[in-house]
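Note that one protein chain of the assembly has been removed; the remaining protein chains are unaltered in position.
The block that comes next holds subunit A.
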Amino acid sequence: MALKQISSNKCFGGLQKVFEHDSVELNCKMKFAVYLPPKAETGKCPALYWLSGLTGTEQNFISKSGYHQAASEHGLVVIAPDTSPCGCNIKGEDESWDFGTGAGFYVDATEDPWKTNYRMYSYITEELPKLINANFPVDPQRTSIFGHSMGGHGALICALKNPGKYKSVSAFAPICNPLLCRWGKKAFSGYLGTDQSKWKAYDATHLVKSYPGSQLDILIDQGKDDQFLLDGQLLPDNFIAACTEKKIPVVFRLQDGYDHSYYFIATFITDHIRHHAKYLNA
């Protein structure tokens, strides 16, 4: 698992780096970005995983969100992987922006032709953490996860499917209930097949209902003027209702006037970094 450094830039006293490696899970070369705060020079730091949304790569987040200052101050190593395998030459993978390349949906595909490469869930929860723990000064016991849109969905399911693995979770405009939205239906049917019972294993709202109750503080920011919210792709109310019922702590903030863009993310990224830092640095 040799790492190849693609780039390294100093930022807020730390280093924003991009690496490439050969992924076993995904059977392809994968890139990921990692920010090493100044604190990482002297000791192990908590690791915070960021999952980008549809069409994103490792680059979106590191170039647009402006998270570096907060991460530097709180001493967090922030890892931003790509959103899907790439260059696998699977037929139809580049046909649409909401399926295939750039739309891995953080599931382990069970259907041909995707199942050999599209194993983003295992990549994010298993392979990548091992890689990071082995190669960077991080404390495996202190890990959190957050994401945007599809990445928000990914963050929620990773946290809910692995109680105790993540100290905290947060999301910007997450796809909360993919079973009931068009994006989710398209992706899940493609990757998981038509058996909808299998889908529930990757649906945050459903996962909450069976969540065993290890304390998890969830922060969700949602732009009120997000067209995908209005389009019914995100369905946060379902998730909140489920959390209220199951007494899973969520603070859901509906931010007036914000849309789905990185401008919205950049506005509240500091709150989210602090939210994670509170648990990671407690």
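The rule we apply is simple: contacts are C-beta pairs under 8 Å (C-beta built on N, C-alpha and C of every residue); 3 or more make two chains touch, one makes a residue touch a chain; residues count from 1.
The working rule: contacts and distances are computed from a predicted model.
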*Which one, "Mediator of RNA polymerase II transcription subunit 21", "Fibronectin type III and SPRY domain-containing protein 2", "Transmembrane channel-like protein" or "Copper transport protein", is the UniProt name for the chain you do not see?*
"Fibronectin type III and SPRY domain-containing protein 2"
*Who touches the missing chain here, A:Gly164, A:Gly232 or A:Pro249?*
A:Pro249
*In the full complex, which of A:Ser63, A:Ser96, A:Gln141 or A:Gln215 touches the chain missing from this view?*
A:Gln215
_Contact with the hidden chain only, please: which subunit A residues?_
215, 217-219, 224, 240, 243-244, 247-256, 274-275, 277-278, 282
